[in-house]
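The complex appears here without one of its protein chains, the remainder shown in place.
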Amino acid sequence: MSRIDFDIAHLLAGSLVLISFLELYQDRLYALLNVFAAHALVLAASVAWQAFIQDAPHLYVTAAIALTFKAIVIPVALHRIIVRLGIHREIEKVVGVGAAMLAGMGLVALSMVVMLRVTHGADPLAREDLAFALSVVLLGLLMMVTRRNAVGQVIGFMSLENGLVLAATGARGMPLVVEISVAFSVLIAFIVIGIFLFRIRERFDTVDVQVIDRFRGERR
Amino acid sequence: MVVIRDLIIQGAQMLLVLLLAPLFTGFVRKVKARLLRRQGPPLIQPYLDLIRLTRKEVVLAESASWLFRVIPYLVFAATWVAAALVPTFRTGLLFSWSADLIAIIALLGSARFFLALAGLDVGTSFGGIGSSREVMIASLAEPAMIMIVFTLALIAGSTQLSNVAEFMASPQVGLRVSLALALIGLVMVAIAENGRVPVDNPATHLELTMVHEAMVLEYSGRHLALIELSNSLKLLLYVSLLACLFAPWGIEAAGASVPTLALGAAAYVGKLAVGGFLLALFETSIAKMRVFRAPEFLGVALMLGLLATLLRFVSGSF
Amino acid sequence: MTFDAVTGVLVIPAVAAALLAVLPGYRITARLNVAATTLTLICALSLFFVRPAPGVYLLVDDLNGTFIVLTTFVGFTTSVFSLSYIGHELETGRLTPPFVRFYHAMYQVLMFAMNLALVANNIGLMWVAIELATLTTVLMVGIYRTHEALEAAWKYFILGSVGIALALFGTILIYMAARPVIGEGLAAMEWTVLVTRAGAFDPALLNVAFVFLLLGYGTKVGLAPLHAWLPDAHAEGPTPISAVLSGLLLNVALYALLRFKMLLAVNAAALAPGPLMVTLGLLSLVFAAFMLYRRRDIKRLFAYSSIEHMGIIAFAFGMGGPIANFAGLLHMTMHSLTKSAIFFAVGHVAQVKGTQRIADMGGLTETHPVLGWALILGVVAIAGLPPLGIFMSEFLIVTSTFARAPLLAIILVFGILVGVAALFLRLNSIAFGEPRGSSAKAQASYVPLFAHLALVLAAGIYMPPALVAWFQNVAGLLG
Partner (left out) sequence: MTLTIALGCAAALLALAAVGVIIGRSPAATRVVYGASLIIAAVSFIAGLVQLVGAAAPFDLTLPLGVPWLGAHFRLDALSAFFLIVVDLGAMSASLFALGYGEHETAPQRVLPFYAAFLAGMTLVVLADDAYTFLFSWEFMSLTSWALVMSHPRVPENVRAGYVYLVMASFGTLTLLFAFGLLAGPDGLYTFTQMRAAHPSAALGALALILALVGAGSKAGIVPLHVWLPLAHPAAPSHVSALMSGVMTKVAVYGFVRIAFELAGPPAWWWSIVVLAVAGATTVMGVLYALMQHDLKRLLAYHTVENIGIIFIGLGLSLAFNAYGMTFAAALALTAALLHVFNHSLFKSLLFFGAGAVLTTTGERDMEHLGGLIHRMPQTAFVVLVGCAAISALPPLNGFVSEWLTFQAILLSPQLPSWGLKLLVPAVGALLALSAALAAACFVKAYGVTFLGRPRTPAAERATETDRFSLAAMFFLAALCLVVGILPGFFIDALAPVSTALLGARMPPQIGAQWLSIVPIAASRSSYDGLLVFLFITLSGTLAAYAIHRLASDRLRRAPAWDCGYPDLSPATQYTATSFAQPIRRVFGTFVFRAREQVDMPPPGDMRPARLTVQITDPIWDYLYAPLVVGIGVAADRLNRLQFLTIRQFLSLVFSALVILLLVLAIWS
């Protein structure tokens, strides 16, 4: 493949990591949603690029899904939820932004170390992509465990999953990528609907996970 | 022929101890009285007591069981058998091998076991006191005795009383530390087992300090006679045990002729006299101790015995 | 492709699910449910005799043969059990007819998903199947729609999804490792191909992949510290589902792990998966053993005991070697049968006593002798006492381990002992003592319960040579 292809793919993957950091940085829900939309957008672009350079048309489907579903539908839906449930707009964090950032750095470094052990037999693009994907995944997880309220966690989960899609598309010629991305979209839909359900059935007066946990086991 | 002769001698031995026992008791009392500047009862007083008691009718408590009536005979039998197995004037008795030193102690133990039961049978508080104290004393006296037996057995290489006695008589046994310890221990045990001063006082009644007398308080008539007799037998047994172990001179070996046997018998009586005198002297010169001092007293005996055994274990030269 | 047994175990549940989703009426649907599981079981048993050649997507070999038969069997008995159980739930009104219909449909979907995960010859397909199984169980756990049920479902859902995500990443990595060797396309995700070529894979990639798979599927297996969803899901869902979860879903996830362990075992340069599994196993065992002490809910109690035993099984497979692997397989089979039997008993007990609180049930052997003694027998079995099967597996595991790694064996035995003590502490207050709670007659179906216990008992005393040969063969495969 030509040099430029490589650089573009590299650039997209790298910027995905960067946006993950931005998500980690946000402390207002709306802003977070917008950043996530950007995240999904970049992902879509990267997937499309992969489809182009691997000339694997089915990947365009994945890209489309990423674009429509993650970059538009979900953010809008979450917007609605926030409005509907009147969640206050602050994101309660467990650790401060600075600490989260530092942790994020550490994770990125870790994923680099782990991935660069891979022998050069695998083509470099795949290696770099995997390294980035792993960092995105870890950052997503980090976000899930440092955010207190459900929307934040959902977004964390989704960016984690973006990392997965990045890795999957980066894996040249991997079958079932489309199916998997669809399956994941279903999963996320479930989560979102789940939040709705809790609200609509008047079960919980907020989706703050801690409050849900008030009903944890052995409390009878 | 030999068997018959041995049988006769064995029988003679049994009768001898049976007849000598009350006399010895009387002798000790007499000496004690004399030492206290008293006239004292005649030597044969114990015989008279026994006869009087056997003549009397038995007054049995309503709550007494059949066991209460059997026990005196059991106690007497066990003690008598034990006493008959201790060589007095001749070793190698016919049945001496039927029970060694450990068995003799166990026989006395069973006598005490049943006597203690008798103390509980009628269900009076005094009997209870007696039994519980008796077993407490025994629980220390018996192990002490066993330890002493160990020492002797390890010196003589046998628990067979006749063999031990013969070995003791032989010149190869010199003065040994362990022997001395064993002697002291055995004397202490003997005093405790026979309920003599300072552990118990055979002459007291109606005192909360008494042990043996309280246990047999409910006995009367022939039962009491048997128990008294077995007490005398026990006393005699211990003295002759001391005699044949630590003063084995004059004990005839098996197959000795009749005159020498007579000589041995004379020596035996002499030893008894000395033993009785010493006992009386000791008893008059010391005061009775509290009941709960007795464990300490016997604990010393046990320690002595254990020490002696340990020495023997560590080296044969002690 | 032609209809063979393998497609059978997939098609029958799928069709049944579709039917049950539309058919009304409890009587028919429940019966149909049983019928479907019966057919599936028959198909699975037929695999003993005619085994189709591995295709691109589907595969049956000794290893998953064991699991398929076990799964379909327990699925069958559980459906029989839920016949009476769900009936009772309808009477008491805890479930409404539409939900019962939903339950039956979901039950078949779950069966389909688990069978698919087992027969899949493609790591991607297997992953999809396990995700499907997870989602269905999530829905079933939440079926009572009480605070606790929904909360348990939610917890299960979130943790499960994360697990799934991690597993997927691992799967992708495996593909990445395979591609340079095998080339692009489906071939690089087929077990049959992977196992043969795994020796040439990039070890570093394999290691990272295994870490992710261990955590991803380990979440499903319920190994500590990934176990959090398990106790609540067991406690709040309907009991048949608890039985299936403990008896089957955990096994399916474990099966996936074993497959990947085989891959790493082939590759000499890769890190040995044994130590990781041993560590997680012991951690789960000891942790769960201590957690048993403070349990007040009977179903949560046995859920923790499932974690404990999954720990033991993971430990056994981690130790490896013919004896330990054999013991691991045996233990897994026995645990599935015993634990589901226990949940059958517990389900009826909870229905009779009208509560799951241990404090409110007592003197069971006096109020309900059959149920009580069945429960005792189950606990005796799960505690690894003779004459039941788990004693044999624990005997083999401990003895074989103590000769090789005494320290590990001591930790193992310590955990087992603590667990046994805790189990019997609870059992005493349930089965003995002054009778508490209602002593109403239980309309229970004892057949599946005692069928399982009988099998476990038989295994403890005598194992048919055919089964033994099969197990030994599999143990050899696991290396």
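Order of writing sets the labels: A, B and C. Residues in every chain begin at 1.
Quick note on the criterion: a residue touches a chain if its C-beta (ideal position, glycine included) is under 8 Å from a C-beta of that chain, and two chains touch if they have at least 3 such contacts.
Treat the numbers as computed from the prediction; the structure is a model and nothing was measured.
Shown chains touched by the hidden chain across the complete assembly: A, B, C. In the complete assembly, the contact with the undisplayed chain comes from C:228, out of C:56, C:228 or C:451. Residue C:417 is the one among C:28, C:417 or C:440 that touches the chain missing from this view.
Only one residue in the set B:93, B:146 or B:272 touches the chain that does not appear here, and it is B:146. Residue positions on chain B in contact with the hidden chain: 51, 54-67, 73-74, 76-78, 80-81, 84, 95, 97-100, 102-103, 106-107, 109-110, 112-113, 116-117, 119-129, 131-133, 135-136, 138-143, 146-147, 150, 153-154, 157-160, 163, 205-206, 217-218, 220-222, 225-226, 291-292, 295, 302, 305-306, 309-310, 312-314, 316, in rising order. Although one chain is not shown, part of chain A still touches it, namely residues 94, 107, 110-111, 113-114, 117, 138, 141-142, 144-145, 147-148, 153, 209-210, 212-213, 216-218. Although one chain is not drawn, its touching partners on chain C can still be listed: residues 154-155, 158-159, 162-163, 166, 207-208, 211-212, 214-215, 219, 225-226, 228-229, 231, 271, 276, 287, 290-291, 293-294, 323, 363, 365-366, 380, 383, 385-387, 391-392, 395-396, 398-404, 409-410, 413, 416-418, 420-422, 424-425, 428, 431-434, 460-463, 465, 468, 472.
Please note the rule applied: only the chains that are shown with their structure count from here on.
Taken as a contact graph, the chains fit none of the simple arrangements: neither line, ring, star nor complete graph.
When chain pairs are compared by contacting C-beta pairs, A-C ranks highest. The chain with its C-alpha centre at the largest distance from the centre of chain B is A.
The centroid of the Cα atoms in chain A and the matching centroid in chain B are 100 Å apart. In this assembly, the C-alpha centroid of chain A lies 31 Å from the C-alpha centroid of chain C. Only residues 114-115, 117-119, 121-122, 126, 130, 133-134, 137, 141, 144, 153, 157, 160-161, 163-164, 167-168, 171-176, 179-180, 183-184, 187, 190-191, 194, 198, 201, 203, 212-213, 215-218, 220 of chain A touch chain C when the two sit together in their complex.
Partner chain A is touched in their complex by these residues of chain C: 122, 124-125, 127-128, 131, 135, 145, 147-148, 150-152, 154-155, 157-158, 161-162, 164-165, 168-169, 172-173, 175-177, 179-180, 184-186, 188-189, 202, 204-205, 208, 231-232, 235-236, 295-297, 300, 357.
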